[in-house]
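Missing here: one protein chain of the complex. Every other protein chain is in place.
Order as written gives the chain letters A and B; numbering starts at 1 within each chain.
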Amino acid sequence: MTALKNAYHILFLAALIFLALMLICCLIRAVRGPRIADRIVAVNMMGTMVMVMIAILALLLHEGYLVDICIIYAMISFLAVIVLTKVYMGVYRERHERGNKTGDNDPV
Amino acid sequence: MKNNRFARWFYGEDDTLIDKVEMKPQKERTPPERQVRRLMQEHERLHEHIYEDDNRKLWLFDKIYRIASVLFCLTFISILLVTVSWLPPSGSANNPGSNEVSARYIEKGLQETGAVNIVTGMILDYRAFDTFGESNVLYVATCAVLILLRLDHDEKRKPGDLTRSEAESNDRIYEPKNDMILQKVAGFLVPLIMIFGIYVILNGHLSPGGGFSGGAIIGAGLILYLNAFGFAKTERFFTEKTYKWVCFFALTFYCLAKSYSFFTGANHLESGIPLGTPGAILSSGLILPLNICVGLVVACTMYAFYALFRKGGF
Partner (left out) sequence: MVLEWIRFIIGTAVLLVGLATFALEVFGAFRFHFVLNRMHAAAMGDTLGIGISLIGLMIFSGWNFTSLKMFLVVLFLWFASPVSSHLIARLEAATDEELTKYCEVED
């Protein structure tokens, strides 16, 4: 039986390390991306990878209640995307209207 | 503002001695030309002095400020790290924290409180008074934000300002509203989120969760509903009155249930509710109602913060 347990252990650790590397790459995308939508997309991707990591941890430690955290995390990241896009579109349009009224166009 | 003679004299609109006493003919009170010009010159001089480009002192201060702030942060961080390295290693048996109190909580927690989740049993049974203080902190925080951010009523506005409803929607005129896709999906997801939040609150004593996290989930569900449908539809069921009455009842119930420990100290009064079998949902005495109270306060607080920052009112 211990061969099976070791196999599970190695598989989960390898998956966690791989996902952590992907997470760092997403962070690079978030810092580099030239537009705002790039950054929001990268943060969303990072949230999804963290969700898979939490689910793997829930099986590694044999604690079933950690999957509750996944649901909460999905909800919060969804809410963040909604609020950020709404507010940023309002800011952009307001600057555009003011720019039209005063005659100069400041680039966004 | 009252409209009697005293108020009118007090605020300077009415002069009671005119036409009754001999006086020189009065002209209009205009501030003299010289004084106005002097004030404007002073104002311009100050403006130049503050914003001038080659002010040596200002440039020096700017440079020193950046370097000094970085140095201060590094010093502070290193002091804290050195302090942390002096702490005892976690889990060793000579820690001052592992004394007979925590041993009692761990050994007798399940049997005395009836909660399978010992942490919930501790914060809502052994140390219930501290959790009461925490819920009050949430309420006081909302009151403080309300004082700072709420817009005045229409009677106190000066002429030329916007009315209250215009000022409330001034920030959000350009934002996109009533997105159809978001509305349909939110109509399906918000009940699911609420049910999940209620599940987390009610299961506080059986699995990790409890009032605080469940309340946060319900608050997030309310914020999602607000973002999808707008303020007009949300205020059909959640107004300022709702917030006041819900918080009042939750905190009063908690106070009546557990504030005796301020006077009696560690001597528990026995509430008549039986402890039940651990693992069932209707067990562990007063922990379930207290979880519900805390969850309600947290949910209202989260929604209140969001609405205050977006709209300036409920």
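What we mean here is this: a contact is a pair of C-beta atoms (placed from the backbone, for glycine too) under 8 Å apart; a residue touches a chain by one contact, two chains touch by 3 or more.
Since the structure is predicted, the reported quantities are computational estimates derived from the model, not experimental observations.
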Name every shown chain in contact with the chain that has been left out of the document.
A, B
Candidate in contact with the missing chain, chosen from B:7, B:77, B:192 or B:280
B:192
Touching residues of chain A against the unshown chain: what are they?
4, 7-8, 11, 15, 18-19, 22, 25-26, 29, 33, 35-38, 40-42, 44-45, 48-49, 51-52, 55-56, 58-59, 64, 67-68, 70-71, 74-75, 78, 81-82, 85-86, 88-89, 92-93, 107-108
What is the set of chain B residues that contact the non-displayed chain in the whole complex?
176, 179, 181-182, 185, 188-189, 192
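Convention: only the chains that are shown with their structure count from here on.
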Residue ranges of chain A touching chain B (in the complex, touch as defined):
65, 68, 71-72, 75-76, 78-79, 82-83, 86-87, 89-91, 93-94, 97
Of all residues in chain B, those that touch chain A in their complex
171-176, 182, 193, 196, 200, 207-209, 213, 217, 220-221, 223-224, 227-228
